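Omission of a single protein chain aside, the complex is shown with its protein chains in their original locations.
Let's turn to chain A:
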């Protein structure tokens, strides 16, 4: 993989050893499986590999880089005597990739490919392995050993115990090699020289963390106005903030969360909550809101809003899976979401405090509540939770964060101005102007070249090289939990 990283990826990625990204949870001594074609041929010979067999490899990224990578994989495999053809999946990609066999131990396979290329972008590290539990994977049969190791990483939030559990599962996976880790994708944060973060840390920009935007400054324009230009404004509607937690600029600046995470999303402090408490057994968590919190329209932000938001999120599928798992672990959540109960028994309100009692331990409670944005309930009277995105609220949302939406020209631009009553102080930037784009902004380089991009992030290595070539642009790489991998379908085909 080193050669591919250096050439196709222009050195802007890290060869992977294990699914989990590098960091304190990675044990020493994992086998990196260096490139050794002679050994590969020998192993294939030992296994009696039928060289006339053709493997079918699928992928779902439609970019040229991935197509080039497929050609490289094909050549490497051909070199050791394995024929492989690749194809781009289209349409209902998830069903073609993820359908689990009816018999999750013996198969046959419910998908039609032998090899698959894709990624796991994780908010919580458990996401790397939970998909290998018996009955969860489209490509790897469950095993009692793996199930036990998966239970281990989900059974505690104690950092020391988690480290031991992660070491065990990584060692097992490294030996089994059911899925081949390829490389760790990096995220690149670009900033113009006009912008100054004033010492605030960098982190995983795809999520929400304590980035201190209230303190950011930007050089004033000719009119003396301090305007920050960025992208990820909406084209047709503001996406509700529970799905792609930190991708859109409005998720980051318009909505606050009960807690705030650090850049690595591993330690937490209060944000909308003035304080929080986790019981010793981790089964009860309470948050006490700050006094005098308001929404951008001036109305009070209450624990009733928080409770309504949690209950609404229980009913909709378009919630980030980690957050969804947390709120579905609350006592009574399943009965509420299947309609057999009118309320959630595990949510209790007392004054300015909301207490959540969990039916099952969730190690990511604090992480989830550093990402989950409460919404103002009064704007969604009698709404069908499944239709929440269809509310007119999302044409100009009201939030609780340091900036409020000011002017919206859908598919043209959105402006956000400082919220004067923000509990953390008024932002120093006068205005954020955001231009519309999704993940992988096709207009990024044009806007950057025209000095209309002061801040943003990208995973596109070609864009990164071009941005680095602009003398007024600074690019900072950030290691994020985003592993590209090759799945091997172990189930027999029909």
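The rule is short, and it goes like this: a residue touches a chain if its C-beta (ideal position, glycine included) is under 8 Å from a C-beta of that chain, and two chains touch if they have at least 3 such contacts; residues count from 1.
The rule we apply is simple: contacts and distances are computed from a predicted model.
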From "CO2 hydration protein", "Cysteine desulfurase", "Zinc transport system ATP-binding protein" or "ABC transporter permease", the UniProt protein name for the chain not displayed is "ABC transporter permease"
Per the touch definition above, residue among A:320, A:458 or A:489 touching the missing chain: A:320
I'm checking contacts with the chain that's been left out. Which of A:41, A:120 or A:163 qualifies? A:120
By the document's definition of touch, the residue of A:90, A:342 or A:382 touching the omitted chain is A:90
In chain A, positions touching the absent partner: 60, 90-95, 97-98, 118-121, 127, 130-131, 235-237, 239, 243, 316-318, 320-321, 324, 384, 386-387, 389-391, 394-395, 407, 409-413, 415, 431, 433, 435-436, 442-443, 446-447, 449-450, 452
